[in-house]
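Here's a structure for you.
Removed: one protein chain of the complex. Kept in place: all other protein chains.
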């Protein structure tokens, strides 16, 4: 379905060739300062063609708030946002049209909806994510105002070039502690904060682009300044909703939080995060953070961090032996130039979905906390 | 929250020391044959202490259907199920009680609910999963009757002993195609279908048990005979809901579908799954299955397979340097014997959550399909 | 479906001849004192056969809390509650079984579920409401602790014997202001607080009982000490959710709030509720209360009051000319003695549903209010 969240609730619409894409965000607290200026930066970071163009294209993917604010403040009513599509004509794909593109959603959309949209995979298009990113600007404003929460994602792997993501590694923990969006973007369009690896990643991508091929990678994301107590066991554990959010992003193939897959090698005696008293705040904290900031589905106040693998882009101009919808064997080669690696552009989308999850978790927890005063 | 699903809807209750645990399943189609005999087998597979005991303990974790069936058939009304707790007294943990157990949910439950249940982490206890497993028996019956759907999970890794899970490896694909629960259980309590690796895994676990320590591992799960068209873009893509389901299981730290994390190395030319016509069925199928049976969030009819890492159990009897709730440093050592590896017991829980996801996806898609006749 | 509410969420189960009926209540704030003693009184008021029996039947409809409390306090986890059914055998209705009872749910359940439960109308049985009443005890405790909220329903009409319910009538407003459950029950089993009318109502019921017939009536309910700001426009206006709740009660045929149906005669100049300053509290209040305590879907702090009509009971032992399931004409006469008027027993159910609505509205509003501090 196209709605995400329970109290902070986002509903998106739109596909590639319709009039516009956008969303309605319900449940936004009132009196929060908000204008399009809060929303545009991440939309701009999400835009395609950023790295190849030197001219600013600020006029593109421009979001317009339709409702729910007045004089630059939220009213508490639903906020609708719209981004116009430039290319609104249903395409004529001619020959290619007979082929469901391998590893695309053309075939499955046909099976599910019994109709072939000119955009092929309908809502599986990356353009659909604009509504999510627009909505996330509201969520981030709320989280930032509430607890100075910060959400930063970066490229941690392309092909087989990977940062060391061992949770017990102090360099990795330092990065999680200090990385900012500014630093990420300063690394160039690859968005990997390690300059040496960034260079290697660019070479990997260029190689596959030269081969009319594509390659995948991994996005790692950290959420800092998280209040304790967020997340709703048993089914809506905070990491479960984050996983849901991340796997809803086109081309993502997985999710791991904290020590993740590689942590299964660690015995309990090393994996457990022991407690200590933070003298400054008077609160308990953990010495290590293999848990990734969540225990039993509830935030413990440490940094939340997780990684999301993205497969190589399915659209390649190399020839592929495949079959038409009718089952005839043939060769398909996509026309035009295509993005050889979706990872750098996925970064604001990962941040967006993380923000939506955290905003909703915060509001739900707020509905509970009042009781501590009532029943004290 | 404690409800999962939209049409096939499961609500669970219960923690370690209350009177009973169980669930209500709403949205079950009527006229389906169903008795406790359909539900007990997976509950029995989930039970603790299976491998160490030679005496059958069939009397334990016995489920009782309370409502929603008559003369062995479902009525279409909610089905409530109850499993009594044997140990219903709130515990007196005495000394240990002052320590939030490292990497347990004691601390976060206290932060969230401002109360310390005698069970410590409240619903984070594995006992909570009984309601899920009971509910899954209904889902599996439905899926089996509808399309002969089969869901089989197995241990694919313990510590650093791992099966080869490369999706392009024919042996791995063969296992996915042929594995059954009978074969899994025939491998002994470790539930790894590779006899050689199974032996090594047992040794790993025994080593850590000897050290009063624990170790993690990975569960891999396959779903066969899946109809095309299941899954609800954009937010409720089938893999997104599966990820949500898996990360809601205690101690799980991740999820990957199809090629997953290791697939990011594969260029599009190798990762894409080309189509061919299956002469027998007259339907398109894919030559490879890196997608893991889902494209664009919708099932494509191939096997769905995914893996879930589980961390090492947090409760160990080794001494741990940590702090009390009040922030005093000290040493905690859990008393008694504890499960050194949760992976084998997680298997029916992974299967259960997969079944709940698939049943709900099936019913939602059914609400759409009628239209193809109406608008033909 | 069998779930009601968004944050304070009740899921019920059970029909007449299954093992038990009950519910799971999710989203209950932690640390609230709660035992079965809080829940039993309303269940006892709901019980059938109260007025004819002099012996106490306290052993009946006894609720057992299964989970979610410890040492008499809520944990914040789901609270499951069970009431055993005494008559658990599927009935053999023999001859009557061929007839769908007129104005019962036998026919529609058969059409919907394609199965004939031995209880006929399955969940349409009044026994289903036990779960609602059990859950309401939790909601009422919360509301009472939070703002001293009080919910009192009473019989305002039986057949054509009716209290004056004109909202501009001072006597009526006085009743709304001062009525208590104790006063309602002191009026005898008819539960009408006007002694003269109560006597007439009893006579009406006795007349119809003598004729082997039945009669309907109206329940009026008032909610006092309501905080301002509850209710979620635009679809979940407070009166809309109350209407939903009331029409979900078996045999109810309508809902009106404040001036309701008779208020349409009043011109705006008389119907509008002008404001004045309450010197004591420093808050605005309204001079009249035709709105019934809600404006624009949001509580304004005045008493919320509404009325719900209940039709005459469908099961009568008088002969009725009707048809069998197979369409054969015939005569049906229900055996045994039947309740000639459901109105008095509906009172705790109306109160229960009102409490569930208010508790959920309160928790949702709490998720919003924190922002006023953040954005001050």
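As written, the chains take the letters A, B and C, and residue 1 is the first residue of each chain.
Here is the rule we go by: contacts are C-beta pairs under 8 Å (C-beta built on N, C-alpha and C of every residue); 3 or more make two chains touch, one makes a residue touch a chain.
Predicted, not measured: the structure shown is a model, and the values here were computed from it.
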> Which chains here would be touched by the one that got left out?
Replying inline: A, B, C
> Which residues does chain A use to touch the chain missing from this display?
Replying inline: 1-3, 9, 11-15, 17-24, 26-27, 30-31, 64-71, 73, 75-80, 82, 90, 112-115, 117-118, 122-123
> Residues of chain C in contact with the chain that isn't shown?
Replying inline: 1-4, 6, 12, 99-100, 102-105, 107-109, 111-114, 121-124, 128, 157-160, 208, 211, 213-218, 228-237, 239-248, 250, 253-261, 263-269, 271-277, 282, 284, 286, 290-292, 294-301, 309-316, 318, 320-323, 325, 327-329, 365, 368, 372
> Which residues does chain B use to touch the chain missing from this display?
Replying inline: 6-7, 27, 29-33, 76-77, 142, 145-146, 233, 363-364, 366-372, 374-375
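Here is the rule we go by: only the chains that are shown with their structure count from here on.
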> Does the chain B and chain C pair touch with the same residues on each side or with different residues, judged by whether over half of the numbers are shared?
Replying inline: same
> Where the CA atoms of chain A average out and where those of chain C average out, how many Å apart are those spots?
Replying inline: 45
> CA centre of chain B versus CA centre of chain C: separation in Å?
Replying inline: 39
> Where does chain C touch two or more other chains at once, residue-wise?
Replying inline: 27, 30-31, 76-77
